[in-house]
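Complex shown without one protein chain; remaining protein chains in place.
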Amino acid sequence: MTAVLSPSGPPGPPAGAPPDPVRPARPRWPLSARYVLSRLLNAVLAVWAVLTIVFFAMHLTGNPASLLLPIDASEEEITRLTAALGFADPLPEQYLRFLGQVLTGEFPDSIRYGGDPVALVLERLPATLLLGTWGMIIGASLGLAAGAVAVFGRNRRLRRVPVSVLTALEAVPSFFLGIVLIAVFGIVLSVLPLRGAGTPAHLVLPALVIGLALAAPVARVFRTSLQEGTGAEHVRLAEAKGIGRARVVLRHIVVNALAPVLNVLGVQAGVVLGGAVVTEAVFGWPGVGQLATSAIDSRDFPVVLACVALIAIGFVLVNLLVDLAAAILDPRGGRR
Amino acid sequence: MTLSRPLPAGPGTAPGPGPGPDPDAGPPLVSVRGLRIATTGGTPLVHGVDLDLVAGATVGIVGESGSGKTLTAMAVAGLLPRGVAVTGGRIAVDGRDVTVRSPAERRALLRDTFGVVFQNPAVSLNPRLTIGRQLREALPDADRRSRARAWRRSLELLEHVGVPRAAQRLRAYPHELSGGLNQRVVIATAIARDPRVLVADEATTALDVSVQQQVLDLLDRLRDELRLGVLLVSHDIGVIADRAGQVVVMQDGAVVERGGTGAVLDRPREGYTRRLLAAVPRLDVPSPAGPPADAPVLLAGRGLVRDFPVAGRRGTRLRAVDHVDITLRAGQALGVVGESGSGKTTLARILVGIDPGHGGTLTAFGGPVTGRVPARRRLLRRVQYVFQDPYAALDPRQTVAESIAEPIELAGTRDQRDRVPGRVAELLDDVQLARDLGGRRPHELSGGQRQRVVIARALALEPDVLIADEPVSALDLSVQAGVLDLLARLRAERDLTYLVISHDLAVVRGLCTDVLVLHDGVEIEQGPTDDVFTAPAAGYTRRLLDAVPGRSRQGSPPELHPAIPRKDNP
Amino acid sequence: GAVTSGTSTGAEEDSSLVIGISRKLTSIDPAQGGSIDGDATLARAIYSGLTYYDPELELRGELAESWTQDDDTHWTFVLRDGVTWSDGSPFTAEQVVWNFQRFLDPESTLGNAAATRAIISGVTAPDEGTVVIETNGPFIDLPDRLAHFFLVNPDFVQAHPDELVALGTGPYVLESVDLENGAVLTRNPGYFGEAPEWERVEYRVLETEAARVQAAQAEEIDVAIQYEPTSLELFAGSDVYDTGNQWSSWNNTLRINENVAPLDDVRVRQALNYAIDKEALIRDVVGADVEPLAGQVLSAPYDRINPDLAAYPYDPERARQLLAEAGHADGVTIELGLSTGSYVAQDPVSQAIARQLGEVGITVEITNQSFPNWVERTRSAEDAPALYYIGYTAGYRAPAERLRIYISGNGQSHYAEPDAVYDDLVTQVTAATTPEQQQELVNRATAHYREQAHAVFLWPQPLTYVVRKDLEWTPRPEHWLVPQEFRSRS
Partner (left out) sequence: MSALAVTPRRRAGRTGSLVAGVFLGAVVLAVVFAGVLFPGGYDAQDLTRRLAEPTWFGPLPLGTDELGRDMLARVLYGGRPALGISAVAAVLATVLGTAAALGATLGGRPWDGLIGRVADVQLAVPTILIALVVLSFSGSGTIPLIGVLTVGSWVLTFRILRAQLATVVALPYIEAARLAGAQGPTLLRRHVLPAAAPLLVVALTLNFSTALVLESSLGYLGLGIAPPRPDWGQIVASGQAQLAGAWWISLVPGAFLVATVVSIQIVGDRIADLLTLPGSQDGTR
């Protein structure tokens, strides 16, 4: 960058120039509209691609007619139902029709439930959101705490323990972690329900499974960025300003270290959503993952597509939010 | 002491050598006696430093890298990093020993006494917070609490340190400002609490000379206006010579020499000080003579242009090289100088064929150079390149011998390829490296050795033209001379033609027959080195020359400044 | 867990029953069919039919008070008086007619439409309290057939298409439903019959074996069925639950894709039947109190069986001999296709069968597929596995319906050539005019089928269950789990 100052020396405040408006700084909106737009476009593209892939994956492999009829139904009955459901049309035609329906927000009716699949998914969404949110909260708290202990802990040997424990737990596939937790807390100790939903007690184990999958990467990234932060020159300058240690740590180390953590949470949103499929299966949790699995089972194509679309949209939205938050935390990114 | 005193209007001009200790200053503001610093593991790092700072005067600390300058300065300001601690001695502020106070008391005292400026403005500010918020943090409690007062005070401070459009800058993030402006912000932070001492650790090392000069001027001005004691730490003797009244020379954690700057630099008593002085490339030596005017043209560019897209602003383009004409004759050593970002590297990359550029024509050895990069490189095989950072320029996985052999294996003639090991050995000899270094990897070499390897590799294909981009700027001062010497000798021995890029005018002066001055991608002037340096035609060149630190010492009796051995010196 | 508060407190008001079902629900509309251990069980609690079976399997009138056969093809049903839908609106004969018309409409895509059209040709309501049903031909099992024909309210169904709501005349009212997880019912105060004991009934979907076991371990359910025999042992000494493993009306066979050589050879099919030691398998693996199917796809006492037939005896020697005669002395390799988790004990049984067949030189490769894929495969003559493990049941006792599953044109029948003899006999069974005639025809059809060995006859699928000790309940062979049949022991 060429010097902003002219070589003739620092221009002081120009004599007689009107004084700068004496108005305190307000926070600036850190994201450019263009950036947000391009992210949105990306999101739409991603959702479209996902829907297309899933659409063809499903339609190339069968149709639900034979499942809707009694097991001893005859050939022509199946043919008739296939036609009635619109699965007899050429695939491209079905695809175009499907796209049209998606664009107008009117997914074809659920084959099994009959109604609007989007409404069905939205009905399940709160359960999944509840689980995901608590999973994220547990994961983020455990991860942040472990990361912080690893950097600020007093005992050099002990402070590494929490991150190590989380990293060890990370290697346990969620279905198995779920089973072990069920065995320990549900069967041996009998303190928590084994499966199902309804009470806060039901939430504990599945949320813990999701949280533990998240905690380790959060802890590691937080630890790394805290370590980078503690040595950073701007932190030393902040210390030189004479502000209290706590404030320096919080404002200049911890908050600065949160941006990468947010990015991880965004990337791991996929893990949470995917984990939800498995976790919901292990614990019989009545969420979107469960709906998706059972819709796949019964070839309820519209519901599968609606689930996949919503999960993809959810992932993309979470990442958009994460980007936004990260851009606020680190104004250098996000403006491009 | 507040800023409410009237400020002198307009920019301050560079004062001459800093004033000596002010007789009226009375007792020293800060007095350090027998300061010892060690790691918490017990390794001693600084052994017994004495230092006195008085109001309104600058004390400089110089010394090689690792000599303990930073640790001393930070210990004084109470900002030692974790893992090191003061283990002995006394630091007194206004006669009160701070080392015996409780940590809280000490912090309060130090906080009100010292303002600190760090080396790299790019990382000294929190990238996450606006300038305004960071300045506000540094204000005394009374000002900080009220938003309006904090704002007014921050504005005053920024204006005081010469930041134009201060109100707007308060809302900016550090990455939106240039290095010079950021360093001014840091200085504003440092003086926000009306400190009595300013500690500046390599405060200008990361800046361009012209910006460096402005920032140093600012420090001088503040020192005088606010009667600050300034502790200026620099490895650059030129900076110390210009700015400090008193100097402390450090080596290996101890003070080897101290006294008035003039006295110490003019009549150094210690060999170490002399060596430090000797290693500084000088602006006042004669340049080598150029080839005759009818020497064949090896490389010529006409109207060279190169644009870069500007990140984040679609459509706008930055013209890094703007219609530059350049001619390189056999035997010439052409220096390209200019501030950072002036397009030097970009120009060199076009000339070596690794960047096709966006316009203009390039001819080499009489033929046109066109086409895509591989084709260009084939035409320009006899032009080779020496990189700035010798560490990054060598594949860490290859041994020295492999690195040197690579161009021969890939692009050598059959002859050359048949005797690779022999060639490598010869090349190692040429660059004065022991042959058994051939088996080592880059991380096992010193910086100077690495740069010699890079040069050897560039010579492997026996080029006619060597383009060297900042060949010594990544090296320690003490080894720079050796590499420059090697370059000069090779040129003489092998009739090499050079294009040397440097932001350091002294390097060009000693090595180049001709010089080209670039500014914002535009050629400012071109001519024989001596002419340009003694009688610059363009105002820009003149300002560039004026800004070089250590000018106050140039022209001193030559016997005290033995010239670096040059090409006449085998 | 303590869901049977009714029994412990005696306060009938808040008594409730939790029933574990082993399948996801697929629909709440009885017209869509649905399996007896899933949707239909729920329907049985919400809706009523014209007839029903009592726990002793006696056919009784439900919405019909009585019925008479007017001639070979006409039946008159006299409706019960004063029945109302659970919303209070009256139940009428016209509504009954509409219920049949929906299936008779040639455009209908309802799951059971074809089966209904095959039997019934028209329904009329000569007056408020009578319905006349006309059948295509003689069909003496019509009253039985109607025991699994639930009547819905036409106005309600038309007003709420595609909604998960229900309006019936049964003992319970649907409060909420979640096809994946279950449903909640409450007592219908206006029910015409005897009021059931439970105020509130919760159906809980427990699709996997683990879910069923855990639900019982946590004592969250009062009753559930379809446990693997090995899991029942976990509750052997339980203070809370009784367990059972008994005969049911589902019949397990290995059906045969006769398009796969050498299964087109009847000797090979017979060899399969001889090579399997059904008694040993029942004893060691199934563990249920059942007898092998007597060489027919019917089992007593639910079905009227052919008393003269006996199961193929276990005779590996004979099997080897038959194989040799068919030219396969050096063995054959065939596939046995399973649908994952569909039938109790199918995995250990299949593996044991594979071993026994292996001993006579038939190498069996077991494959597992999800139910949808498996169904699709078994319907395709080209793709169907050589053998596939399957269990059929019916919600009513009509031999024609049981036998019809195996006629040549049917979806899962893959015979090398249509078996005209059998098909013709089944047509005659359907149109038999007297039980004696019907029995005689059934005997001939089953004898022919056994001779042809179109299937490998196994045994009635065991009905396994756990049920709270303090509940009185007669397990239903069809797998019905209807709340009105549970009583607390007090």
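We call the chains A, B and C, going by the order they appear; numbering starts again at 1 in every chain.
As a convention for this text, a residue touches a chain if its C-beta (ideal position, glycine included) is under 8 Å from a C-beta of that chain, and two chains touch if they have at least 3 such contacts.
Every value quoted in this text rests on a predicted model; they were computed, and no experiment measured them.
Taking every chain of the complex into account, the omitted one touches A, B, C. Check A:L37, A:A119, A:I187 or A:A201 against the missing chain and you find that the one touching it is A:I187. Here the missing chain is touched by one residue of C:E209, C:D424 or C:E440, and it is C:E209.
Of the listed positions A:V36, A:L85, A:V165 or A:I179, the one in contact with the omitted chain in the full complex is A:I179.
Contact with the chain that does not appear here is found for just one residue of B:R441, B:R494 or B:R543, B:R441. Of the residues in subunit A, those that touch the hidden partner chain are 42-43, 45-47, 49-50, 53-54, 57-58, 60-62, 167-168, 170-176, 179-180, 182-183, 187, 216-217, 220-221, 224-225, 260, 263-264, 267-268, 270-271, 273-275, 277-278, 281, 292-293, 296-297, 304, 307-308, 311-312, 315-316. One chain is missing from the display, and on subunit C it is touched by residues 208-210, 212-214, 217, 228, 230-231, 233-234, 284-285, 340-341, 347-348, 350-352, 354-355, 366-370, 372-373. Counting over the whole complex, subunit B has residues 352, 354, 373-374, 377, 381, 384-385, 387-389, 391-397, 406-407, 410-411, 441, 443, 454, 457, 460 touching the chain that is not drawn.
Just so we're on the same page, only the chains that are shown with their structure count from here on.
Averaged C-alpha coordinates give centres for subunit A and subunit B that are 46 Å from one another. Remark: subunit B and subunit C have CA centroids separated by 89 Å (rounded to whole angstrom). Taken in their complex, subunit A has these residues touching subunit B: 1-5, 7-13, 15, 20-26, 28, 32, 34, 230-243, 251-252, 255-256, 259, 329-332, 335-336.
Residues 9-13, 77, 79, 81-82, 107-108, 110-112, 114-116, 118-120, 123-130, 132-134, 137-138, 147-148, 150-152, 155, 159, 161-162, 164-168, 170-171, 173, 175, 177-181, 184, 186, 189-190, 192-193, 208, 210-211, 214, 217-218, 311-312, 314, 339-342, 520, 540, 543-544, 547 of subunit B touch subunit A in their complex.
Here subunit C touches subunit A in the complex through residues 24, 26-27, 32-33, 109, 111-112, 114-115, 161-164, 178-181, 204, 211, 214-215, 217-218, 220, 370-373, 375-376, 379, 392, 404-405, 409-412, going by the rule given at the top.
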